[in-house]
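Sharing a structure below in structure tokens format, with a few things to ask.
Left out: one protein chain. Kept in place: all the others.
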Amino acid sequence: MGAPVTVRVQREDFDLSAEVSKLSSDRPDIGAVVTFSGLCRDEAGMLAALELEHYPGMAEAEIERICNLAVERFGLQAATAIHRYGRIIPGENIVLVVTASPHRQAAFDGASFIMDFLKTSAPFWKKEHLTDGTAGSWVSAKDADDTARDRWKR
Amino acid sequence: MGAPVTVRVQREDFDLSAEVSKLSSDRPDIGAVVTFSGLCRDEAGMLAALELEHYPGMAEAEIERICNLAVERFGLQAATAIHRYGRIIPGENIVLVVTASPHRQAAFDGASFIMDFLKTSAPFWKKEHLTDGTAGSWVSAKDADDTARDRWKR
Amino acid sequence: MSTVNLVYFSWVRERIGKGEETLEVPAAVVTIADLLAHLKTLGEEYETALEHQNVIRAAINQEHVEHGEPIAGAREIALFPPMTGG
Partner (left out) sequence: MSTVNLVYFSWVRERIGKGEETLEVPAAVVTIADLLAHLKTLGEEYETALEHQNVIRAAINQEHVEHGEPIAGAREIALFPPMTGG
């Protein structure tokens, strides 16, 4: 049996402690748990909200594929990834990644790997709504995200 | 004013969500929060408990120094580190590190840096109590931890 | 002619003006690249949406594919801009 991988794509928020507990309780072989929470920034007060569009079905499948790659590559004991969609306001959570392993480096690398691939491969798109009332525009993909992903090539 | 650094050395457990909330609420400029939780492993059922000894005063000062180094080096918006002492049983938390930054890489690097230096510089010592009733022995420092720390040299 | 089920996301969806459609395409349309070229003949909205053809990403049956990928047998073909989640 492989390590347990949990993936959810949902409109509602998530609870960090609850997700960590689900993944690590009754697992006294786990020594390290890393979480990454991605939050909506207010861009110095200019951003009213992000609208997150996703490709239902493929979003879940793609994140699960990425988590399984991370589990195998870093020997993770468990991995959870939750991505929200819909309207998200500054300060709110967008994405959560949780990884568990016996030692810290694998947990750090696993979470970082999942985020780098999720950014560039999971079918989500962000549209900005600005505080001046305009619809703003679709967020552009960043070269820096491709670079971050490519450092995992081997 | 520098970024807020919170350090606590305590006997009692901590709550992950509460610590993340304290650090990130009302801070809509934060885009990424990374947490690291170090847990007591049961060593395949051989370990009954760890006893954590520390150097009061120096432990807090040393962790605070490390957190401030990380804040400055990675441009963190906030950092929290909590280390427990006393008797800790398998599955329980030992240490928590939380870092916040506008972008994910700094938050990952900051948390990893703090853990690598905390392991090798913060005055804590672990003694093992085994399930067969023997007191076990003091955990030896690992070369791998020195190596992990030294990769941050520049 | 063959039938393809298309789905669009983000500004590709907005510019084409719909989220999905089923189209008949000529037998000469073999790959994703052929499909993009064909769609651009269908009207200004497609031309605008697919203008910078090399930035358009494609998925067949919910898996990422390159533009050279054959579309034969695809249940669902998705076209969208580079992703910006996370």
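Per-chain residue numbering starts at 1, and chain names A, B and C are given in the order in which the chains are listed.
In this section, a contact is a pair of C-beta atoms (placed from the backbone, for glycine too) under 8 Å apart; a residue touches a chain by one contact, two chains touch by 3 or more.
Remember, it's a predicted structure, so these values are computed and weren't measured experimentally.
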item: Shown chains touched by the chain that is not drawn here; value: B
item: Option from B:V5, B:A32, B:C67 or B:I94 whose C-beta touches the chain left out; value: B:I94
item: Candidate in contact with the missing chain, chosen from B:S25, B:S121 or B:T147; value: B:S121
item: Selected residue (touches chain absent from view) among B:M58, B:I89 or B:A144; value: B:M58
item: Residues of chain B (touch criterion as defined above) contacting the omitted chain; value: 38, 52-55, 57-59, 61-62, 83, 94-95, 115, 118-127, 138-141
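Here is the rule we use: only the chains that are shown with their structure count from here on.
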item: Computed distance of Cα centres, chain B from chain A, in Å; value: 23
item: Chain B, residues touching no fewer than two other chains; value: 104
item: Multi-chain contact residues (two or more partners), chain C; value: 86
